[in-house]
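For this view, one protein chain was removed and the others were kept in their places.
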Amino acid sequence: MKEQRVGIIGVGAVPARGVSPDVSYREMIFEAAQKAYEEAGIEPQDVDTFVCLSEDFNEGVSIFDEYVPDQLGAVLKPVHTICGDGLYGIASVFMQLRTGVFQIGVVEAHSKLSNIVIRGEVEEMALEPLCSRWTGFHPYFVAGLEMRRFLFETGFKEEDCAEVVKRMKMNAMFNPLAAHPAKISVDDVLDSKPIATPLKEFDIAPQADGAVVIVLAREDVIRSLKKDAVWIEGISFFTGEPHLDSRDFGKATYAELSAKKALEIAGIKNIRKNVQLIELCDVFSYKALQHIEATGLCKKGESGILLKEGFFDFDGEIPVNLSGGHLGIGSMPEATVLYQVLEVVKQLRGEAGKRQVKNATIGLVQSWRGIPTSSGATLILGV
Amino acid sequence: MKPWRKVAVIGAGLTKFMRRALETGRELSFYAVKEALSSSGLKFKDIQSVVMATAPDAFDGVHMKGEYLADGAGGFKKPYMRSYVGGGSGVFAIIHGWYMVASGMFDTCLVVAEEKMSSCQPHPQGAFNSIYDHTLERPLGVNLLWIFALEMQRYMHVHKISEEEIALVSVKNKKNALDHPSAQVAEEVTVKDVLNSEIMAWPVRRLMVSPTSDGAGAIVLATEHIARRVSEKPVWIEGVGWCLDTSFWTNRDLYYPDYVEKAARMAYEMAGIKEPSKEIHIAEPYDPFAYKELHHMEGLLLCKRGEAPKLTAKGVTQRNGDLPVCPSGGLLGVGNPIAAAGLMKICEIFWQLRGEVGKRQVPGNPKRGVAQAWGDLMQVGTVVVLGI
Amino acid sequence: MKKVEKNTEIRIWKGEISVYYLYTPGIAGEKFFESLKDGKFIASKCSECGKRYIPPRIYCEECLSEIEEYFVVPNSGVVESWSEVYLTADENFLDKPVLIALVKIDETDGKLILKALEKVEIGDRVEIVFEEKREGRISDIKGIRRR
Partner (left out) sequence: MKVRGKDLKKEEFERVIKIEYHPKLLYAWDAGYAVGKFLSGLKEGKILGIRCRKCDRILVPPRAFCELCFVPLDEWVELKDTGRVNTFSISYISWDVKRLEKPEIPAVIEIDGASEGIGILHLLGEVKPEQVKVGMRVKAVWKKKEERVGAITDILYFKPLEGELK
């Protein structure tokens, strides 16, 4: 019994959108949960443990985990919140199922960012109070400094980052769940408003509202339910350098550490040979390139070149962010990465329609918690 | 269902609990971690993962404060995760650490709990306003004490409990805390003192309420083969349970905490406990308010519903009684840095079972203890059974 | 499931979290900010692994040893990155951007983000200029200038 595998048996999401004034967060989550349970062929009573992802100030509610059980059918059940992105939630349920005590677990993430009147004020509160908040700037300045350093170390130009934006928004055109699909040019990105140079408005993923629910189960249960699962082959999460004063600004330490560990757990030695599609965090354009390199897909300074050559396109060697990523789906602090997990699940099941990648058996999903953190995770899924 | 792997607590540490600490939250976390590590027999390099528990960001005034606290807690370049169930977080932290290790993903886990409430102005209680429903409750001009007062009233009404019976809890816990080196509000008070203290939100009086505090705690968890190698007295996590009730709290009868009972049943089943009142030798139920200790004893099935006040009056819950309850001094005596206060209860059971608490030691070589915390809108129960 | 059908029926409820904060710098921070008043930079050094922190810390994040050694470091460093910032935290757009730089402080492993008083490039050696009037805040630092 000891090394039971864990698999995903149901996913449900509401289409992401810029604003969602017709539904409360509860109603949005209820809809996503109904879809996920239906796909998994279960009722909420069958679920042994629930993990919800949120941060209080994003909700405008302290102790937000109070408000999660009802719309998940989780009243009087084991439920807890993880303050991390969606992959942390999957890691949490994965570990719980592997203790032997639980059989079926659920992860929930959502976003109602449109309900925050001045998001910059909330974001600024994530900065260390005494040495980093003196500026009164939107914390995007941290991304501006990181981007400049990354371009300096890799030799990339702003155009290379703009290429990312163009491609991700184009990918989103084929994802019905994406909130921000568009056909735009590199020049559109380069001409957008400067925010914290070299970071410009279009380099930043626009925010969205949405909700995702994912059902996971242990191998023995999956067998008895006679379900096809997408298996968790490897998962890892790491915090890099938590504070700005000791951080390596050109590097995504968390991504390097978590990708290495997750690949090791999955027994994958050569990512380019063994992984057929990748979803990663592109909440800023340069982050996509930085994360491509951090996962070990290519050497430092190569990602931009390969991207331009179409290596990461739908018909390229290893497609990256066919979902549209954060730039195309929209940025939802905890939830976007679960929309990306949903994409990989659909791809591996062969249900991705027009954007179906052929012969995909292994996919990798990578996440980042956003400014000013240095935390992120890597998940490897397989069939 | 039995877990596939055994997990032990092998080290513990606490800071002082204080109204206003000089130290930052990161520094407090470090103090607790250092103490926990040095008592564990492990070195920092042996720590494979870190768990952080800390209650609302609105206290420290840092958004995503788990990320901010990571370095002081030992999270630098490590798998590090923060879990959160409001006031239940402190006891949930060890459950989180337990599943990290019991999953086989990690052999060791450092569990840290921190709270720096004093940053919050004009008063830390203000942060609690935002726990109510933003549309249907907050506009009424809510304050935190309301929910406790409403629950206490209901509990007293249903079981016909007197104020005197509840005051006894404050008297006992504040006195027990005199022997606790972390204690913030330990004192010798009488039932009369408690009943003469000012009414805050009737039936809640000032001496029935735990203070706001700064503080941190930490414990070290290890899988069986490591625990047996490095620790002379590992304390085993025998059972864990947690449960969250509906957020529609005005649709429930508050006189009884179903969520605590459910969480307790889950933990007892895992621990193989059939008669909790006989098989458990020490209890550390959550006592942010005096009546809460009684309410939670009942939820933990340590006595019948409505019977906890009688046991308290008989002295059963004294340190030298048949069932010592909150021998640490609890939140009422030691203080209430939310998440750290919950972990303090785990530390107490750990030290009691190892016989390391000096004057606080309960007699009779206890073998098994239960710790419990509670949180949210009177909604979440987190329960852990430890044993040797 | 029923949903709102007319946008005239959409309801939004407005509110806020109305608290404010008094942050204190802690043990190491108090030393750092006190020394800023004298126009000096204080760092701390791990006696186990040698890592040097500015702002100082009482612990080493690498090896978690307690740090007791504090020392004065020069008011100089090297630019690791820079940015012209247009957007404020309350989401106003500045007509004239503010130039900031990430500066690795000499004789430490730490970095500070400071205002740049003139144009800088990555790799530039810079000195840190203090305000005339200082009150023990990070804003006592006026900014950086090329050497």
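So that you can tell them apart, the chains are marked A, B and C in the order they are listed, and the count of residues begins at 1 in each.
Definition applied: contacts are C-beta pairs under 8 Å (C-beta built on N, C-alpha and C of every residue); 3 or more make two chains touch, one makes a residue touch a chain.
Fair warning: this is a prediction, and the values are worked out from it, not measured in the lab.
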Check your understanding: What chains on display are touched by the one that is not shown?
Key -> A, B, C
Check your understanding: Which residue among B:Gly215, B:Pro309, B:Gly333 or B:Pro366 touches the omitted chain?
Key -> B:Gly215
Review point. Of the listed residues B:Thr15, B:Ser210 or B:Thr223, which contacts the missing chain in the full complex?
Key: B:Thr15
Check your understanding: Mind pulling the chain B residues that touch the left-out chain?
Key -> 13-23, 28, 31, 35, 39, 61, 122-123, 125-126, 129, 132-137, 139-146, 149-151, 153-154, 157, 181-182, 184, 198-204, 214-215, 246, 248, 250-254, 351, 356
Point to revise | Where the unshown chain meets chain A, residue by residue | key: 20-27, 30, 34, 43-44, 57, 60, 69-71, 73, 75, 112, 114-118, 121-122, 124-125, 129-130, 133
Practice item. By the contact definition given up top, give the residues of chain C that touch the hidden chain. Key: 1-4, 9-18, 20-25, 27, 29-30, 33-34, 90, 136-137
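Everything below uses one rule, namely that only the chains that are shown with their structure count from here on.
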Review point. Counting C-beta pairs in contact, does B-C beat A-C or the other way around?
Key: A-C
Study note, to complete from the structure: In terms of mean CA position, the chain most removed from chain C is B
Practice item. Please report how many Å separate the Cα centroid of chain A from that of chain B, as a whole number. Key: 33
Point to revise | Gap in Å, rounded to a whole number, between the CA centres of chain C and chain B | key: 35
Exercise for review: For chain A, write out the residues touching at least two other chains, lowest number first.
Suggested key: 57, 60, 62, 123, 129, 241-243
Review point. Which residues does chain C have that touch at least 2 chains other than itself?
Key: 15, 17, 21, 23, 25, 29, 61
Exercise for review: Under the touch definition given earlier, write down the residues of chain C that touch chain A in their complex.
Suggested key: 1, 3-4, 7, 10, 12, 14-17, 21, 23, 25, 29, 33, 53-55, 61, 80-91, 93, 97-98, 100, 102, 109-113, 122, 137-139
Check your understanding: Considering the complex alone, what residue numbers of chain A touch chain B?
Key -> 1-3, 55-58, 60-63, 65-70, 74-84, 88, 91-92, 94-96, 98-102, 122-123, 125-126, 128-129, 236-243, 253, 257, 369, 372-375
Practice item. Flag every residue of chain C that touches chain B in the complex, lowest number first. Key: 13, 15, 17-30, 57-59, 61-64, 66
